[in-house]
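Left out: one protein chain. Kept in place: all the others.
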Amino acid sequence: MPAQATAETSAADKRWKLVEATMRRNGYRPDALIETLHTVQGVFGYIDREALKFVAERLPVSPSQIFGVVTFYHYFQMKPQGRHTCSVCTGTACHIKGSKALLDDIEAHYDLKDGQTTPDDKVSLLTVRCIGACGLAPAAVFDGEVEGSVTPDLLHERLDNWLAEEDEGNGEEN
Amino acid sequence: MAVVRSRIKTLKIDGQDVGAHEDETILEVARENGIMIPTLCQLDGLSLVGACRLCLVEVVGWRNLVPACTTYVEEGMEVITNSERLQKYRRMIIELLFAEGNHVCAVCVSNGNCELQWKAQKLGMDHVRFTNQNPDRRVDMTHEHFVVDANRCILCTRCVRVCDEIEGAHTWDIFGRGENSTIISDFNLPWGESPTCSSCGKCVNVCPTGALVEKGKAAGEMIKRTEFLAYLTKMREVKK
Amino acid sequence: MSKVTLATTWLDGCSGCHMSLLDIDERLIDIADKIDVVYSPLVDMKEYPEQVDVAIVEGAVSSEEDLHKIRMIRSRTKILVALGDCAVAGNIPTMRNKFSREELLDVAYIKSATENPQHPSEVIPALLPKAVPLHEVVDIDVFVQGCPPSADTIFHTIAELLAGRIPADLTEHTRPGA
Partner (left out) sequence: MVKKTSQRISVASLDDLVNVAGASQEQEQQYRYHICICVAAGCISQNSDAVRDALIAEVEARGLEDEVQVKGVGCMGLCAAGPLVRVDPDGIVYQSVTVDDVPAILDSLENGPVEKLILPQDIPFFERQQKIVLENCGIIDPEAITEYIAAGGYLALHKALTEMTPSEVIDVVTRSGLRGRGGGGYPAGLKWVTVAKAESETKYVICNADEGDPGAFMDRSVLESDPHRVIEGMAIAGYAVGANKGYIYVRAEYPLAVERLELAIKQARWAGILGNGVFSTTFDFAIEVRLGAGAFVCGEETALIASIEGRRGVPRPRPPYPADYGLWGQPTLINNVETFANVAPIIRNGSDWFAEIGTEKSKGTKVFALAGQIVNTGLIEVPMGITLREIVFDIGGGLPDGRNYKAVQTGGPSGGCVPEQFLDMPVDYESLREVGSFMGSGGMIVMDDSSSMVEVARYFMEFSMTESCGKCIPCRTGTRQMYDLLSKVVAGEASQSELNLLVELGDLLQNTCLCGLGKAAPNPVVSTMQYFEDEYLERLVDDNGSADEPAGES
């Protein structure tokens, strides 16, 4: 968790070094902002205020400016995601082939709406605007893997498997 | 000191022959000649964004309407600033502004001193045909001297620009996008806790509506002053 | 010449517009010769007549009763005037729209009640989910903005109507919040 994102503690954290590297590669110019945010999200999974503060201090960018940028782009997540993510494509081809029905099905069976995470933090549901797999509509991305011609049955299979996983202990880093 | 100015262009605005320097915009030339084109986001002394669309004008022979504030004059251009079509569009734009926010004038401290209200009257908006969107945006009274009511904000970004360009603090910016856009200070934290705000009050004075106001005013008491902008601009020119 | 029949009423408003109407003062006497007030909180008439020439309505549509009433008025009236910001734009009554009906009733009848807290179930007409201006539920012929519109504006409007004209562009006379 990027909770103690001060410069001192970050030095100990390899992930902050990656963020730092992106800024350095871009000469700490303000235009490195979006690239840097990509790195933050890439290594931490999401972008929180502490991370924004860290980046704002390093790049000549004001707090409101960086907050404006991060909330403008829908790709950036400011909340931690569940252990697994399912992104349903809502592009035109997928819409025509029933992506709405898939989302309704997930809501009906798992009480999960776009942008929400199950209470056990295992599964997050997202929607994306066209992943360019229109030929395979309706498409969804399960933990980064694109799946075409998705049916409710397939959705249930994937989600049920995820939800049935053992709870993780306190083994994770924090 | 002899100032070398750019070349002179001649053009027609609403049938009137006018001369202008090539580095002037249609809006500037129109104003010099007493032709008033409505504006909201534009303010002398701040950069131009062309966002409010009120100053759109027709240029004969051009396919698209153009914002007078950001379009430079050209030789021989014929500008129409107040056709029936433009009047209709401007009225609709004001209607949309009213529909997206809480612009209940009766209980606004800027009532009677509000640019949006003036425009609504001047452009002949006698009612709003669009359903109000009833926004639920931030009302922040944490600042010692000022109040921000984002529900009365029309997103002209004058506050963002004056804070960045004149004061140099960049306390304000826009959060989110589309209909969820709203003004924020710093990391969308209470204004009163802002580490960047110098409490100079420039944003309050340039705000055209009752979104940014001084504390302790009753309805109709808040009067905005923008003369300081021209003054600061002039003084900075001198120092250059 | 038969007199013009005039009705006035208020829905969800503060009656301030009617006060402003009375502020026409001595000019009321001129008007009185030409009109017949057939329905109004200012006169003692219980039933809205079947046929009315002009109705002036103040206030927003906030309850089932308001809705029923304005539809009835529209169906029996030739020219319908929305008087004041509540009727024209919703104004203050619509500031409750960001809350749900239940939240509102809780605040009014439970949280701020000193005794016997409960939601009203009889007598008080049910609230609509949202308060809306008149034109969202019926067609309006004349919009008179202002909170309240000035007596001069109201007089001008009535004078125009009596002269057989639908007053064009009242924004020269008034504005929201005026």
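For clarity, chains are labelled A, B and C in written order, and residue numbers in each chain start from 1.
Keep this in mind: contacts are C-beta pairs under 8 Å (C-beta built on N, C-alpha and C of every residue); 3 or more make two chains touch, one makes a residue touch a chain.
The structure displayed is predicted, hence computed values, not measured ones.
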| item | value |
| --- | --- |
| Absent-chain contact - pick from A:His95, A:Lys122 or A:His156 | A:His95 |
| Touching residue (missing chain; options B:Ala51, B:Ile80 or B:Val107) | B:Ala51 |
| Interface with the unshown chain - residue positions in chain A | 29-35, 37-38, 61, 65, 68-69, 72-76, 90-97, 128-137, 139, 144-148 |
| Interface residues of chain B (partner: the chain not displayed) | 49-53, 56, 64-67, 70-72, 89, 92-93, 96-97, 99-100, 129-131, 133, 154-155, 174, 176-181 |
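Here is the rule we use: only the chains that are shown with their structure count from here on.
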| item | value |
| --- | --- |
| Interchain centroid distance [CA atoms averaged], chain A/chain C, Å | 52 |
| Where chain A touches two or more other chains, by residue | none |
| Residues of chain B defined as touching chain A within the complex | 164, 169-177, 184-188, 195-196 |
| Complex contacts: residues of chain C adjacent to chain B | 82, 85, 88-92, 94-95, 97-98, 130, 132-133, 135-136, 140, 143, 145, 147, 169-171, 174-177 |
| Interface residues, chain B side, partner chain C - complex | 98, 102-108, 111-112, 117-118, 120-129, 131-132, 134-136 |
